[in-house]
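All protein chains but one are shown in place.
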Amino acid sequence: MNSKPKIGVYVCHCGINISKTVDVDELTAYAANRPYVRVARNYSYMCSDPGQLLIREDIKKHGLNRIVVASCSPRMHELTFRKTLAEAGLNPYYLEMANIREHCSWVHKGKKEATAKAKKLVSAALAKVRYLEPLYEKEVTVEPATLIIGAGIAGIQAALDIANAGFKVYLVEKTPSVGGRMSQLDKTFPTLDCSACILTPKMVDVASHPNIVLMAYSQVENISGYVGNFQVQVRKKARFVSVDKCTGCGNCAEECRLAGRIPSEFNMGIGNRSAIYLPFPQAVPAKYTIDPAECLFLTRGKCGKSPKCVEACPAGAIDFEQKDEIVEFKAGTIIVATGFDVFDAARKPEYGYSDYDNVLTGLEMERLISSSGPTGGKIVLGKGDGEYVPKDIAFIKCVGSRDKSTGNEYCSRVCCMYTAKLAHLVKDKIPEANVRIYYMDVRAFGKGFEEFYDRVRREGVRYIRGNPSEIFKRNGKLVIKVEDTLTSRPLEDEVDMVVLGVGLEPRKDAREIIDLLRLSQSTDGFYLEAHPKLAPVDTATEGVFLAGCSQGPKDIPDTVAQAKGAASSALVLLASGKVKVQAQISQVNEKTCRGCGYCIEICPYTAIDLVTVNKMGHQVSVAQVNEALCKGCGACSAGCLSGSIQQRSFRDNQILPQIAALGGKS
Amino acid sequence: MSENFEPNVVAFLCNWCSYAGADLAGTSRTEYPPNLNVIRVMCSGRVNPMFVVNALQQGADGILISGCHPGDCHYMEGNFFARRRFALMKELLDFVGVDQRRFNMSWVSASEGAKWKDVVGKVVHSLKEAGPFEEFPRNKIDW
Partner (left out) sequence: MIDLEKLRDLARETISRDDVKYLIGWKPGTHGFRISPHFVSNPEETAELIFSPLCSNNLATYLTLTEKRPVPRGEQPDTRKVALMVKGCDSRAVLQQLTEQGITKDSVYVIGCPCEGVIDIKKVEGKYPGILDQVEARWENGKISLYLPSGKVEMARDDIVAEKCLTCRYPNPVIADVSLREEVEVKGNNTFDDVKKMEAKSTQEKWAFWQGKFNSCIRCYACRNVCPMCYCEECILDKTNPTWIQRSVNISENTSFQLARAFHLAGRCVECGECERVCPVNIPLSHLNRKLVKEVMDKFGFEPGVDPEAKPLLVGYRPNDKEDFIL
């Protein structure tokens, strides 16, 4: 294999793009004189079929084993010319390109200078191509199963698509039921579909689909491996209720000593539940769960004389001895669909969220309006005798969004529409209500959105342009201090209730997934996609995809579309059953490696491990590259003090000749 | 320092950002001096600080290393390592008396064709002032 290099040099005219400024004949003559060059030609369009044919024929005729193409940027046609080499039976990695167009003929005017520079660039390419080595793209098999983390609408949709395609899905959900944020909504904009009505059929599907293994109330603890071969470890948390025996009758929750005393997470804290609970009536799986942080028996060891739930359960399903279960399985691809948290309105203290009971967030308002909520869908404030129906209701948009002071500069995308929807529902339930929405902009961009916004205004909801500065109480009413920017008048509007249009934020536990999967975050804290335009569901980690609001705020139609996109991307890998592994990856010279671990720490993809080998009778550590994980960045090679780990195609002994060629005075 | 001195600059550009940015400068037909010769690497993290010493020894008058903006590295962290390594190499070179203008580093993203032109202009201009680097280069034997 180490025969003398026989180099073929091909200078492209690119029409007149190159030849107008670079003297291609002089360049070709120069190249022809360089060491080891057998053939040097120039041609009008090297990337065209006849151009490529020139190369292929020369390879056969002259036994060329290295090719230099001096033409456009390798980012344009490196793949093209690699295929040309492969078609001629030469390893495609014996190619080196000299960029004499984007970096030369297109940016320099003088023919003399441009040609001199082109000569330098070609000599550098010649210097490197001599030392290139044949590389082979390996293939690894893809396990025909997908792990989906999060079972909101995004996770559910992706799971159904993949399962329907015939592949196995492991759907892991942290909370006791699937459904996510969409199950907390009452009606959805702009169609006013009942959220639960359109969601629950999919929830049931996902629980009963033969290809879906649903693990609710479970958490992913560890993921190792690489695309096609992920090793996943999931902890199925103990519900302390036997899932086989529980019928979901609910007697236990009624009898629980703590009934109505624990703030319900599902109801965003404005309603209560028992220590043994079902998050919401349509929960799937419809199995009760005991909260280990609140249950008297679990925290104190005793619950009165005996736990009431045990007495009340006709199926004998309560099991305080139940333990967490760890399950392990393999997955070929992973979809992250972990969703969002809402902005904590307490971080805008000027709005009085922490001080006044009648200042609510949009999601709390959803629960209030929802017929499965704490008030059965009645919009009422206060308790018992003090209960009243608010008449003057205000919505404030952009709370915690587009706001440097809270650290969220981005727009949350859904608040304009959900405040319009909530305003409509308020008018629906309280026709005489006086509803106002304070806004900076109205973004009604989607299908049917503008029409809905129009309708809501025609129903009498007043839109006032101004960002309120403060909310305070005066004579029992909430006063909103705001400037109406369209009339330039300061206002002090008195209302009974304020709903804050809180924005969407990354989940507080977002870090867990980042640590599991080495994901990145964009500046707004949501998970980073591989490319904002062309790869919105991919991540930097191959085989790991994003769906839904974990990647950025979006509404239900966009979430479902993205979930389908993520499923499709996952299916590309699952259906082909194998995935090609990068060839220009790192390699360790075990003879000189001393196992210091520098490369292991540096590698952004944890693609290098320390293994023990036998060096002349001694057990020593050396580094070893996981070829499926290495992405070929080369940071390891630059950090290695002994030069033992090298990136193929960008080795020190391939780059140093380039430096030598370019360094000399021309 | 003769009027006709044209500095020879060896530049290391990362494939995903700076090389693409330089390509964009080309596609947009911007014009800049021809003194820079580019070596393509996949990531600025690949650039071994010793490449700088080697390039100067091979006869380059100046060096430029250009990568993605911090946080945008295609490989997530490569440019952070580059930043740390070259912060130190720059100080070492300065300490032994290598003109500070000979070592340059920049962040140029794939959409910053205009910035690339600026960077090249700045580097070439300051090197023209610094003059040729004649005292370090290895004696080349011209076969």
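Letters A and B mark the chains as written, and numbering starts fresh at 1 in each.
In the analysis below, a residue touches a chain if its C-beta (ideal position, glycine included) is under 8 Å from a C-beta of that chain, and two chains touch if they have at least 3 such contacts.
Bear in mind that the values here come from a model prediction, so they are computed numbers and not experimental data.
Enquirer: For a quick check of understanding: of B:P34, B:P49, B:G62 or B:G113, which residue touches the chain that isn't displayed?
Expert: B:P49
Enquirer: Can you list, in ascending order, the chain B residues touching the missing chain?
Expert: 49-50, 53-54, 57, 70-71, 77, 80-81, 83-100, 104-107, 119, 122-123, 135-139
Enquirer: Since one chain isn't shown, list which residues of chain A touch it in the complete complex.
Expert: Against the missing chain, chain A presents residues 591-592, 594-598, 601-602, 615-619, 621, 639, 641-643, 651-653, 656-657.
To be clear about the criterion, only the chains that are shown with their structure count from here on.
Enquirer: List the centre-to-centre spacing of chain A and chain B in whole Å, with centres computed as mean CA coordinates.
Expert: So the centroids are 34 Å from each other.
Enquirer: Within the complex, which stretch of chain A touches chain B?
Expert: Residues 73-76, 99, 101-104, 106-110, 113-114, 116-117, 120-121, 124, 518, 520, 523, 540, 584, 602, 604-605, 631-635, 637-639, 647, 650, 652, 655-656, 658-660, 662-666 of chain A touch chain B in their complex.
Enquirer: Within their complex, state which residues of chain B touch chain A.
Expert: Listed in rising order, the residues of chain B that touch chain A are 8, 10, 15, 19-20, 22-23, 25-27, 29-34, 37-43, 45-49, 51, 54-60, 71, 74-78, 81-82, 85, 137, 140.
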